[in-house]
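One structure follows; several queries about it will come next.
Of the protein chains in this complex, all but one are displayed in their positions.
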Amino acid sequence: MLQLEPRLENSRVWIIATPVIAVLCTIIAGGAMFALLGINPVQATQTIFWAPLFDPELSAYARPQILVKAAPLILIAIGLSIGFRANIWNIGAEGQYVMGAIAAGAVGLAFYPLDAWYIFPLMFVAGLVGGAAWGFIPAMLKTRFGANEILVSLMLVYVAEHFLASVSLGFLRNPDGSGFPGSRNFQQYESAANPELIAGTGIHLGVIFAIFVVALAYALIRFHRFGYQVNLTGKSLRAARFSGVNPTKLTIACLCLSGALAGLAGMFELTGPAGQLTIDFNVGYGFTAIIVAFLGRLHPIGITAAGLLMALTYIGGELGQFMLNLPSAAIQAFQGMLLFFLLSLEFLTTYRIRFKLKRDA
Amino acid sequence: MARFFDAEQISKTYPGVKANDQIKLSIDAGEIHALLGENGSGKSTLVKIIYGLLPPDEGKMLLNGQRYRPQSPRQARAEGVAMVFQHFSLFEALTVAENIELGMDDPPSRNKLEATIDQIGQRYRLPILPRRIVGDLSVGERQRVEIIRCLMQNPKLLIMDEPTSVLTPQEADQLFETLNELSHEGTSILYISHKLEEIRNLCTRATILRLGKVVNVCNPKSKSAQELAELMVGTNFATASKGSTVKGSEPLLCAENLSCGAVTEFGVSLSDVNFEVKKGEILGIAGVAGNGQEELAAVIAGEAKATGSLRFKGSDLLHKRITERRELGLLTAPEERLGHSAASEMSLTENAFLTADQRMALSSSGVIDWKKTKDFTRSVISQFDVRATGADSPARALSGGNLQKFVIGREIAQKPEALVVNQPTWGVDAAAAAIIRQALIDLASKGAAVLVISQDLDELLEISSSIAVLNLGQLSAAKNTDEITRNEIGLLMGGVHGPTVGSETTVVAA
Partner (left out) sequence: MRDVEFLGINPAVFLSTMVVAAMPVLLAAMGELIVEKSGVLNLGVEGLMIIGAVCGFIVSVETGSPVAGLLGALLAGAILAGIFGLLTQYFHASQVATGLALTLFGLGLSALLGQSYTGIRPPDFSIPNFGVLSELPVIGILLFSYDFLVYFSLALVVGIWWFLNHSRTGLALRAIGENHNAAHSLGYHVIRVRLVAILFGGACGGLGGAYLALIRVPQWTEGMTAGAGWIALALVVFGSWRPFRVVLGAFLFGGVTLLQLNLQALGIAINPAYLSMTPYIVTIAALVVISGMGSHASLRAPACLGKPFDATK
């Protein structure tokens, strides 16, 4: 008989091995899924995971794109992971991403067509504040009224999306856009643009900022009292109170922090790769970042690896669409599957499997 | 008397521990049989096996001469075995009747059930209203619900797991009457306890367990409490020696009219608590669990808000945060080890930082000095003989006694001026308990004010210089330990305030 037995100390080997095994399982299960869709699974796997990185023709386009896609994912996931560590579940990053972009966009357009050095920094601040404010709403409603932050932050995604629709058709619409929906293009407004810094690498300010945030988060969690308090609160709320943590402040700090990082991701995306605010400006980074955070085991280094992997599946999925007629939704299902496999394997770190013969009592 | 229950060669192994080793136990019909042993001696494992909660690895059981092999509590109940748990298995949001129905396999209609509850309640002196919500009941009343739930099944063997640990002496006496009544009617009772006196009063035979093995079967009435204790514990533990205390005259920690609401949903609120602790003094606070102990500890620590006044070294504490109180020199160790005074998933080093950050200056402007923290942890581990694989091992990997030594040691190593501990030796093995008690005495003898909240009256009589009793959120006046009798304390615990007690007393440091 199979038996699960709790381990006294978590297995270090499995902490690292489970994400890797989860990825392998997903590739196998995903292959089965592709086969069912009538697509050659080997070819599909190769297109998604190998071609963007090593194909001599495609990688020149794909490699920079991986960084472009990974930066917002990592940025958002880092913010979420700090909350998740403390059992504060912000799942409305998508909304905070949108609001950050809208706030930054509004500030940038307010200065158009002025040419000044301080416009981009102001937009940075606006993106930060916009996202943090949207994260502050569930924090306030939770600490003040006890309303569940999962539900509130999620509802606010829909509110933000409708707000995005209204502004991109309304007061932020490009007046010179001959009636087309969407704002002015920030890539063409130098003071507000976030261009590729080194041609052909995909590196823009957002990528640099994401690297900086990863390092900062690592230091925060490892060496700072705030990081300690976040971890402690997640492990035991009562012990945290006893230690002197103020859960109200911590909740507000975590939700505002993750909101701010999501807002900044939105800001960098708007001024860089996306270029303009449109109805379909947001493409689900806020939700995929949840997977990234879990896959990276809420650890900054892990999140970086997970973010790059997720970005790879996005790009690989796009290539698959061109080359194999792979449905675009396949990648989303693929990512969900990955999270499932990870969760189902996670017990290996805390439990030991024993084979036992049942004996008569 | 006829033999009713037999267990032979029962063994059960957990990873790393042989919880039960070839245990033999026999109970006659109508007998009240004591199962005696310390925490960790294997009592609960054995009982769980008898009640069908755990399958034994080896051995067999006979009930009434028939092979007895319960696969589940349900089956055990069907065969006439019932159990009253130490930590009640009650559902607080449900009514008394619903709780009782849940323990029955074939319940009658609700009306009939309620009538039967009244009937049984009257017959065995266990009055209870069937429609009350259990969460609103006192601990003693909850135990009645548990017992009635068992009696509904007409059990032939009733297992009682430490039933008096939550009762006042008076409530306990009432329970003994109920048990004797049942025994006269022919019900066998397996009575689990570590309280020697009550076993000597109640039981005619005792099986004594130590480290998973039966060490003796005897008539407890023919042995002295001291003899039973030695059989149970094995070695002769020296009682802690009170050191010469540095006596101060000024009270260091004092409370006046301290009141607060209950900290837990079903807790008790404190009303007008007064006490003072001087330098070098150990004030013991006795009382049955659930009478405001947790609230008192939380208020002093700074985890709960209160009204009235609480002063330490002359400054007002009530508006200070828990971290500020620590900086001032007031440290606390709450009752729950896992999940309150320590986080089970964190390492000992991380757990050391939990309370020692301020006083030991383990961080500067938010940046944690982990090396310094680790050194501090190691010193606690060696100073208090904490058995652990190292400073990196997680708290949950430690046994109860070792973790408690670590938690109390962590506070003492910070050289507090005042220390408040709640249930310092609850669920701790005798050797560790002796170390902890000695450490508290040593701390006081170095001039600290110590407040010990404990349910263990023997412990308080052993270490404290004066004792006060907490009952329903009210604290009696403290009396010098030499001047107070067990009986007096027992009455106070049951809420009886005689004219001689609690009226005039002035506190005298021992």
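For reference, chains read A and B in written order, and residue numbers begin at 1 within each chain.
Here is the rule we go by: a contact is a pair of C-beta atoms (placed from the backbone, for glycine too) under 8 Å apart; a residue touches a chain by one contact, two chains touch by 3 or more.
The structure displayed is predicted, hence computed values, not measured ones.
Of the chains displayed, those contacted by the omitted chain across the entire assembly are A, B. Touching the missing chain, out of A:158, A:212 or A:322, is residue A:158. Checked against the hidden chain, the listed residues B:73, B:261 or B:427 yield one contact partner: B:73. Although one chain is not displayed, its contacts with chain B can still be listed: residues 52-53, 72-75, 77, 85, 88-94, 98, 101-103, 107, 133, 135, 265.
Taking the whole complex into account, chain A touches the unshown chain at residues 4-6, 37, 89, 91, 141, 144-148, 150-152, 154-159, 162-163, 165-166, 169-170, 287-288, 290-291, 294, 327-337, 339-340, 343-344, 346-347, 350-351.
One rule holds in what follows: only the chains that are shown with their structure count from here on.
Of all residues in chain A, only 5, 8-10, 223-226, 228, 231-232, 235-236, 238-244, 359, 361 touch chain B in the complex they form.
Chain B makes touch with chain A in their complex at residues 15, 55-60, 69, 301, 303, 321-323, 326, 334, 336, 339-346, 350, 353-355, 357-358, 363, 366-368, 370, 393-394, 396-397.
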